[in-house]
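What you see is the complex with one protein chain gone and the rest in place.
By letter and in written order, the chains are A and B; residue numbering begins at 1 in each of them.
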Amino acid sequence: MSSSLPQNEQALENRVKPKRKSAIATFFSNLSRSWTGLIGFIIIMTLIVISLIGQWITPFDPYFAEFSKKLLPPMTEGHLLGTDQLGRDIFSRIILGARVSVIIGLATALIAGLIGTIIGIIAGFFRGWIDIILMRIVDVTLSFPFILLVLVINAIIGAGLRNIIISLAVGGWVIFARVIRSEVLALREKEFITACIATGVSRFEILIKHIVPNLFTPIIILASLQIGTYIIAEASISFLGFGVAPPTPAWGNMLNEGKDYIFSSWWLITFPGLAIVITALGVNLFGDWLRDTLDPELKGE
Amino acid sequence: MLDFIIKRFFQVIVVVLLALTVVFFLIRISGDPTTLFLPPDAPKDQIEEYKELLGYNRPLIVQYGDFMFHAVQGDFGESLRSQEDALGIVLSRIPATFQLAISALLIALIIAIPLGVLSAYKRNTVFDKVGVALTIVGQAIPSFWLGLILIYFFAAQLKILPSGGGGTAIHLILPTLTLAAYSVARFTRFTRSAMLDVLRKDYIRTSKASGVPTFRLIMRYALRNSLIPIITLVALDLGVLLGGAVITEVVFSWPGVGRLLMQSLMNRDFPIVLAGVFIIALIYALVNFIADVLYAYVNPQIRVK
């Protein structure tokens, strides 16, 4: 018995040390072993870079309309992907449109994630009536199709980037709340928490020092998987004529405007759509990889 | 089992009422509905008169009580545009939405389950790898864009299918494919992993040790075990399917509840929006309820106590 304690400490140290030493190096060595994860990561990084420097690298002014040059097919007069119904360069608009998708994906994940996490922690840690009430709200929200909920809210509160983020966050926080709550419930049952309670650590300290740090992994996994949903949802809503208002180039908007020319000019609907698909694919691939790497138990879910 | 059904049914009612409440307050908070009836430059006293007439000057909570009292009786008021009964208009669109959603769900299941089973059975072969890759790409394609692409190929280029409208079976083909695609990808992927999971179980080894041939092992035994998680997923995804149906209806001008809801949101025709939300929440809750009962039915650990 006497020898068991130092041994455990040793084991604990061994487990913790290598992690700290090279978190970034581990990340990349893991990533390089999965080509799907790598593709996802490259797509995401490319998108972020484009959304940051997009306005300086567009070959044409994305807002500049020249009616004499409307509906030019791809590869004509320097327009790589052609021009739209107002003669604007589609390639430039797609580049600038990346910003809307990136902002919406990240901002919504941040806001929905933060609200959902706090509510999930409150419900899971304090239980009792507050848990029951919060979970009823979650149930009701989940009992309405996500995209419809966002659509109805957005239609009522009005268009615009800020409002679409609000609508998505109102529909999106519930998933975080539910997952985080069950994580907290599971953590509460773990031996190390029981040990803390037994040794008289205060509830607040248990929450901050022992429960919250263990929630980072599920939050990051969930957020990365949800971002794709948000981006597609925004595109769908913009496509339906709500969401981001024209003339701001958003991929959903471009499809909405282009759909009337489907019989004559295929490039109007093809390229913005491909941009959405590639983005969603990249985010999903990266999210799947992150989940499989960080939490093997969830694999295949 | 009966207790379970009654309890679940009660939940359905609560959920629908709460959904109505939320939308009611959202609409009221977002703006004064009287302005919708009147020209923007209407004099103040005329607005007040209308408020009086429509009861919008009463306290919000009274208006809410009044609305709910009528709503539970199926009275959502009249459409602001056509002066017809709002619920009646919504109900008249339900068959079209059902037609679309059910045919898409059936097609998705008919394609996805056999593909997922086959993929699991032939795991790590070329067939499986291509299948998994396709399901990953398939899940990244937004349904409205797929709809546009299908219209481009089949209506604009090949000219063999109509690009929109409703009524005949021909009109149903493209919307159904559009709506089913995402579910096919998701269900296939999930069936595969559920199947792989089951095939690792001890009881499958027992069946093998009894001399059960592989085909029978998969079709009779493993599939029935996998169906339990698959049913759960399908039930969870019905919301996605219903949401997708709304968008698909708009893309293909399909005369269903979704398109009606979209138009009413555009026109701010709130009685119809509320009736539409009521119906969609009700359908979704009922379908989930049915899925739960079905789940209990295939799982004897719940069914037989």
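By our rule, a contact is a pair of C-beta atoms (placed from the backbone, for glycine too) under 8 Å apart; a residue touches a chain by one contact, two chains touch by 3 or more.
Methods note: contacts and distances are computed from a predicted model.
**Q** If you look up the hidden chain in UniProt, what protein name do you find among "ABC transporter ATP-binding protein", "Protein-export membrane protein SecF", "Multidrug resistance protein EbrB" or "Phenylacetate-CoA oxygenase subunit PaaC"?
**A** From the choices "ABC transporter ATP-binding protein", "Protein-export membrane protein SecF", "Multidrug resistance protein EbrB" or "Phenylacetate-CoA oxygenase subunit PaaC", the unshown chain carries the UniProt name "ABC transporter ATP-binding protein".
**Q** The chain left out touches which of the shown chains?
**A** So, spelled out: the chain left out of view touches B.
**Q** For the full complex, which residue in B:Ser103, B:Asn225, B:Thr248 or B:Ser264 touches the chain that was left out?
**A** Residue touching the chain left out of view: B:Asn225.
**Q** Who touches the missing chain here, B:Gln73, B:Thr168 or B:Gln301?
**A** Residue touching the chain left out of view: B:Gln301.
**Q** Which chain B residues touch the hidden chain?
**A** Touching the chain left out of view, chain B contributes residues 124, 201-214, 221, 224-225, 228, 298-301, 304.
Heads up, the rule we're going with is that only the chains that are shown with their structure count from here on.
**Q** What is the distance, in whole Å, between the centres of chain A and chain B, each centre taken as the mean of its C-alpha atoms?
**A** Chain centres of chain A and chain B, defined by C-alpha means, are spaced 23 Å apart.
**Q** In their shared complex, at which residues does chain A touch chain B?
**A** 36, 136, 139-140, 142-148, 151-153, 155-158, 228, 232, 235-236, 239-242, 255, 259, 262-263, 266, 269-270, 273, 276-278, 280-281, 284-285, 288, 300-301
**Q** Spell out the residues on chain B that touch chain A in their complex, using ranges where they run on.
**A** Contacts found on chain B: 11, 14-15, 18-19, 22-23, 26-27, 30, 136-137, 139-145, 148-149, 151-152, 155-156, 163, 193, 196-197, 239-240, 242-244, 246-247, 250-251, 261-262, 265-266, 273, 277, 280-281, 284-285, 288.
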